[in-house]
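Remarks on the structure that follows.
Every protein chain but one is kept in place in this view of the complex.
Right, chain A next:
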Amino acid sequence: MNHLPRVTGSCLLLGILLSGCTPTVKIEPPDKPIVINLNVKIEHEIRIKVDKALDDLVSNNELF
């Protein structure tokens, strides 16, 4: 008969702990993925530019 208050107590504690944790977890993700996406875009643009420059170069019959 003494168990019931203990169980409700630990459930409450768990609830408080969980709700206490969630805000910090939720705030972090948005920042990092955006930075990574930007880098990929810039690298992609450079690759396309280099690709075009090389296409022009490679069609030079004196060197290739």
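The rule is short, and it goes like this: a residue touches a chain if its C-beta (ideal position, glycine included) is under 8 Å from a C-beta of that chain, and two chains touch if they have at least 3 such contacts; residues count from 1.
Methods note: contacts and distances are computed from a predicted model.
Novice: Assuming one chain is omitted from the figure, identify its UniProt name from "ATP synthase subunit c", "Aspartyl/glutamyl-tRNA(Asn/Gln) amidotransferase subunit B", "Maltose/maltodextrin transport system permease protein" or "YdbL family protein".
Specialist: The UniProt record for the chain left out of view names it "YdbL family protein".
Novice: Can you list where chain A touches the absent chain?
Specialist: 46, 49-51, 53-55, 57-58, 61-64
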